[in-house]
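Let me begin by presenting the structure, written as structure tokens, before commenting on it.
Selected chains from the complex are presented in situ; the others are not included.
So that you can tell them apart, the chains are marked A and B in the order they are listed, and the count of residues begins at 1 in each.
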Amino acid sequence: DVKISGYGRTGLVYYEDDGRLPDGANTTEISSRLRMDIKASTKTDNDLEFGAQFRMQWDQGDAGVESISPGMISVGYGGLIVYVGNVIPAFDGAPLLKQTRLGVFERSWGGDPIGRFFLGADKGYGRDENRVGVALRYTRNNLLIRASYVDPDQSGLNESASGYTEELSFAVNYKWDDFLEVTAATAQNGAGFEDNDLYFAGARYTISDVARVGINFVDNGRQLHSRQGTVGSPGNTVTIYGDYDIGKVTLSGYVANNSGEWERKQTDNSFGIGANYDLGGAVLGASLQRDYDERLYADMGVRFDF
Amino acid sequence: DVKISGYGRTGLVYYEDDGRLPDGANTTEISSRLRMDIKASTKTDNDLEFGAQFRMQWDQGDAGVESISPGMISVGYGGLIVYVGNVIPAFDGAPLLKQTRLGVFERSWGGDPIGRFFLGADKGYGRDENRVGVALRYTRNNLLIRASYVDPDQSGLNESASGYTEELSFAVNYKWDDFLEVTAATAQNGAGFEDNDLYFAGARYTISDVARVGINFVDNGRQLHSRQGTVGSPGNTVTIYGDYDIGKVTLSGYVANNSGEWERKQTDNSFGIGANYDLGGAVLGASLQRDYDERLYADMGVRFDF
């Protein structure tokens, strides 16, 4: 059986120019994404479930879909699934880690982990064509365990180069009857950088049918993103967030504190607020955020899943 | 819901060598195309219709499908649809504009607009990865209105370069009870070239159940295609065309006059005749044409839609 699913989103994105943009560059742009996942599956006589997946994703700024994602292959039995290939690493897939995201563009400049760790490849591995991942996912009742191994280059030829260490990551999530959910996760040698170890702990509490609050702690490891330069450290981030439903509208917000240091950093505090309106099959959303470089970010748009 | 549709066509194409082909080059080749559109759609509770689309297209001469098209996202309500991303610009999508095309390869060397304007991208944006389009399509009874805006580079960094002006285009079509149909359209700053303004007016009249005639006028703007060189102008084109059914066969033809000038141009008159045979689910077709460079072109092939 083969099915195609995914989502489309489009809208306007504004990012304040603090002087680093080239002369004349626009700060507001139309931004869209179209993602389609082609998922194949089959079941054997003894109830093994095999699956496979390609992803086609286009983002505004891409000339086209110049690379479909590398393939992912899985086999499951009962609550256990093993993935090989272009897997979602355990840290990247840790529940609650990205819960502070706002709007239909699902960004959280303050609350998202700043450090580096492997992500599932939406488009391609780039220069690391010999990357390989193995992951497992185990669920039993309210417990979820993820573990993953990503070798940036299994050829063995780049073992000593920076960024070519194997990443190991783990995540555990537990839910108590829909009112409390906690996650703990770590990525060791995040994104293949030796001793770049990330840790995450998060909890989310359901106050009532219409209100939830949560707190996330992330130790971002040692490795800055290239957009933050090479000097400094990503530090630790503590984020408090919550959301509140008013009819079809969900208001959300976060306040985050980060202890890291990098060239452009202006403040330890970041925050964001957002509102999503449920159209019943699609979502209208908007967010307003300020990042650690003290730049304002705003977006508004629409997203629909299929 | 996700559906894949498209068409395949294959056949022989002949193009007379008037001396510009390299020594030994073949003038007759096998030519094929395979196009698949992956269309996703969903409807909200309040009857908004969201859609999204990728196109995979291979043409003879491509080593493979090296780029799926950029994504297109749409939202419709009643007779109005708004498109964002890789849209079909209004001029490109103007009804009747391409009605003079013949055969299964759907070419009209004389009647097709010679000037430059933005097309929907079948494969990719090439170097203009920051291109963005917004279009709308409105239908009510027998009236169709299209409008579009295409910015070749929304980053703001190429504003003064040639070919980086925003194109605005419009088209209006009206049908009187299936016997008369008229279209008027314009592209301002066609294909992003400043003051390259194209205009189109066309009418098509149904004489009887089996016969139709039409006339197209195109002001091709100022910009020659690269295959016509850089010196000269595409001029205006007037085309008279018609088609006539004999059972399952449709005979078609056009005569076109163009006032433009370019290096290779030999004549102001171009013409073509064609015949299509309906196989009931596929079409056999052939055409014979002479272009303004006084070269003969001929094709024959088969096309089927799925």
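The criterion applied here is as follows: a residue touches a chain if its C-beta (ideal position, glycine included) is under 8 Å from a C-beta of that chain, and two chains touch if they have at least 3 such contacts.
Please read all numbers here as calculations on a predicted model, not as lab measurements.
Shown chains number 2; the total number of identical copies in the complete complex of this file is 3.
Everything that follows uses one rule, which is that only the chains that are shown with their structure count from here on.
Note: centroid distance chain A to chain B, computed from Cα atoms, is 41 Å. Of all residues in chain A, those touching chain B in their complex are 3-6, 8-10, 22, 24-26, 29-30, 32-34, 36, 56, 58, 60-66, 68, 279-282, 302, 304-306. The residues of chain B lying in touch with chain A in their complex are 1-2, 38, 40-46, 48, 50, 52-54, 66-73, 75, 84-85, 121, 123-130, 132, 134, 154-157, 159.
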